[in-house]
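With one protein chain removed, the remaining protein chains of the complex are shown where they sit.
In order of appearance the chains are A and B, and numbering begins at 1 in each one.
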Amino acid sequence: MGARSESIPFRENAAQAVRNAALRAAMRNATGTFSVKRSHAIASVPIEEWRELASQVRLHVLDNLEEYVNRFERNAVKAGATVHRAKDAAAAREIVWCLLKDHGARKVVKSKSMITEEIHLNDYLERQGLTVVETDLGEYIIQIAREHPSHIIVPAIHKSRRQVGNLFAEKLGCERSEDPVVLAKIARAKLREEFLSADAGISGANFAVAGSGSLVLFTNEGNGRMCTTLPELHVAVLSIEKVIPSLADLPKFIRLLPRSATGQILSAYVSIISGTRKAGEATGARHLHIVLLDNGRSDIVSGDCREMLKCIRCGACLNACPVYQTVGGHAYGSTYPGPMGIVLTVLLEGMERAHTLLDGTTLCGACGDVCPVKVPLPRLLRRLREQRVEIGFTAAAERLGMVGFGLAARSPAFFELAQKLARLAWKPARITGIGSTLDRMPMPATTPFRKRIS
Amino acid sequence: MIQDAVVDLFIENATKAGAHVVRVTNVEELNSSLAGMLDRVNSVYSPGLTETERTLDIPAECRTDDYKDAAACVEEVHGAIAETGSLICSSRGGRAVQAGLLPRRHIAIVSAENIFADLDRFLGDLGDSPPTNVTLETGPSRTADIELTLTIGVHGPEHLGIIVL
Partner (left out) sequence: MRVQFFPTCLVDTFFPETGEAVLKLLRHFGVDVRYPKGQTCCGKPSDSGGYSYETKKAAEHFLAVFGGDPDPIVIPSGSCASMVKNHYPHLFIDNHRLRETANAVAGRVYELSQFLVHELKADLAGLKAQGRITYHASCQLTRELGVREEPLALLHSLNGAQFVPLATAERCCGFGGMFMTKLPEVSMALANDKLDAILATGADTVVGCDHGCLMNIDDAIRRRGASVRTKHLGAILAEGL
């Protein structure tokens, strides 16, 4: 873990987000639209069957993770790639930097990659003097704004068109416009120059296919394809649990990922990249380096929250979560927001830093319902709350209260005493502000039910 | 599914995804449709790798060898998938797949018999040593990153034309 072990101020962030009317409107629009589109996209397909099959493939991989990762490496190398193993974020950053440095790269174009956010790659490379250009429109926007993504699929969803228009006018020197079509064209023109002059391309991968050593990239804009086919050097960073056994397994995920993420039947481009350019070919990087990152996955896969690693990063749980819908992604103070973000952040960054995120769920269960690979998110959230108590990261007052609760729950006499005390103490507690949140609840009844029944 | 039904399904789904699709039965019709799609386009890249590509009627003065600057790329693609309305763009045979990505207009010719019914049939067939780049292209490029407003034609082509032969 890093040096940042101060816990994330989730409640404060959330309260601030609640007061931000523009953010609330943007989140309502985005999550509402995605949820509706997803419903339409799955309406006439055997979605429960598909979810179950996909879940089984992912579980099978997790049960044999080392073997599949090794197989992927072997086949990727056979196809011409060089594969590097990185134990943690620092190691991965170092490997990527060295590859770029050795290649003499000065400018790099990037396709959207959450794993590179997780390891804070951009900052590191920029500090080494490299120019890093994000090419996904949403990532480009937040890069110019010097912010972090607030959603794993649409990183700039918290920004209104006016905000983007002002941003472009200010930082790119172009004419101010609020028309998303115009803004997209401005970005297209600017980024076209970058694609054609970049020394290297960095991408993530949605999946890594063990049987053929292939990387699979889903994009809509075409930037992913440009980053991975135009420059001579392509560096791909991905975490080890992204592996699937073979190309024959890919259709299951092609059917589920776009539907779950944006409600599309399919993304505009699905690229299957297998190694470097071979003799007689006119497409493919001359040099392909694949960085396989662990960063805690091996530990997680042997623990009781291992099913979190089934996640295929679709964002459906974010869109379904009433808390995320209300506060947006930045409140979580982490690479990954929403339900999957709470679980993954606790697992990756530790309870000390992330335990506050565990308050950010009502355990309503909407996330578990929409996950295309049946990650049991509500169960994982409950399990992590248990761990939080076991490790000792709950407030003393709460722990004390729970001890009292435990006594009351198993002793009817104590329970009735507690009821009497609550009745007597309620008004004073409210007035003195000790139980300020008691304001939201009614007074206890003068005569409880147990005293009314004969 | 018999092949005619497969082709019909492909055309339906490709159209839904935003492509402009026509079906032709011979080379004359092919070139006629092509001329329509290339109306007022004066910078066309076409690799001439396959027999069909070599029969394309594109005036010499409109042709360019540099796909980076071309306004349109006309090529025969490896195949298509009916289930999703996708084209299969493959680097097999020395094809520059990125040539269909950079110009504003991508016009793809696909043979009816190379249309797979579904993803499983194609990907199951692909084997463990696929060409370096196999891309499924479904409709023109797009984004909804700003307020979820759909914009067509971001980094990749704005227009996707498909001629089924």
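In this section, contacts are C-beta pairs under 8 Å (C-beta built on N, C-alpha and C of every residue); 3 or more make two chains touch, one makes a residue touch a chain.
Just so it is clear, the model here is predicted, and its values are computed rather than measured.
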(request) Could you tell me which shown chains are touched by the chain that is not displayed? (result) A
(message) With the missing chain put back, one of A:Q143, A:S214, A:S267 or A:T361 would touch it. Which one?
(response) A:T361
(message) Just checking the interface: what residues of subunit A touch the absent partner chain?
(response) 11, 14-15, 18-19, 24, 322-323, 326-327, 358-366, 368-369, 382, 384-389, 394, 398, 402-403, 405-406, 408-412, 415, 419, 422, 437, 440-442, 444-445, 447-450, 452-453
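Basically, only the chains that are shown with their structure count from here on.
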(request) For subunit A and subunit B, let me know how many angstrom lie between their CA-based centres, rounded off. (result) 33
(message) Looking at the complex, which residues from subunit A come into contact with subunit B?
(response) 26, 29-30, 33-34, 75, 79-80, 135-138, 141, 154-157, 159-161, 164, 180-181, 183-185, 187-188, 191-192, 195-196, 211-212, 214, 220-223, 225-226, 229-230, 246-248, 250-251, 254-255, 262, 265-278, 280-284
(message) Considering only the defined contacts, which subunit B positions touch subunit A in the complex?
(response) 13, 16-17, 68, 84-86, 91, 94-98, 101-102, 118-120, 123-124, 126-149, 151, 153-157
